[in-house]
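One structure coming up, written as C-alpha cells, with questions to follow.
Apart from one protein chain that is not included, each protein chain of the complex appears where it belongs.
Up next, subunit A:
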C-alpha cells in the first residue's frame, strides 16, 4: 500500500503551519521528517494518522494499514509488559507477541509491571507495540526519545526488518538511525506563509 500525501495544508491551534506538503511512501521505503521545533512535524503525523483533520489536500493509503506511535506510549502501569502487548495485539485482531518481545530485548521483562520499568524500557515497549499491530505503515513521532545507543540500534534493526518485509515507515526524528534507504524531507520548505486576511486583522 502506497501512502500518498498531496498538497496537504495543516493547522495547529487555528493557525496554518504547513502548506503544500506532498510526498509518497512506497512499500519498503522510509521517510524521515526534519525541521526545527514547532514547524509542524507532530501535527503532520497526527493528520496522517487521522487524529486531526487537514485544512486542504489529500491523504490516501493510510487508514486501515497504518499504526501510529506518538509521544506517549499508551502503557498501563498496573499491567505487565506481556499483558500490555497482548492487549494491543488483541485490539488489532492478533495474538503473536513473542517476536516483538525479542526484537526489543524485552523477554526478561515480560512478567514485570510496566509501571516499574525505566523510561527507556517503557519506550522500547511502546515501540514493540508497533510490531504486534501487524500494520504495514508505521507513523512514528520522535521514536528514539529516552532510548540509549543500544536501544536505538534495536529500533533501527526493527525498522530495517519491517522495511525488508515490505512495510514502510514515516517518522520525525533528529537522530541518525543509519538507515541508508531512508529519504529525508525537510519541512521548513513547506512553512505556511503568514496571511494578511487571517482572523480579525483583516478588519484593521
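In this text, contacts are C-beta pairs under 8 Å (C-beta built on N, C-alpha and C of every residue); 3 or more make two chains touch, one makes a residue touch a chain; residues count from 1.
By definition in this document, contacts and distances are computed from a predicted model.
Student: Assign the chain not included in the display its UniProt protein name, restricting the answer to "Heme exporter protein B", "Transcription initiation protein", "Phosphoenolpyruvate synthase" or "Aliphatic sulfonates import ATP-binding protein SsuB".
Tutor: "Heme exporter protein B"
Student: Please identify which residue in A:75, A:170 or A:185 touches the non-displayed chain.
Tutor: Result: among the candidates, A:75 touches the missing chain.
Student: Would you indicate which residue among A:8, A:30 or A:49 is in contact with the undisplayed chain?
Tutor: Within the whole complex, the residue contacting the unshown chain is A:49.
Student: What residues on subunit A make contact with the chain left out of this view?
Tutor: Where subunit A meets the chain not shown: residues 49-53, 64, 66-76, 78-79, 83, 86-88, 90-93, 129, 133.
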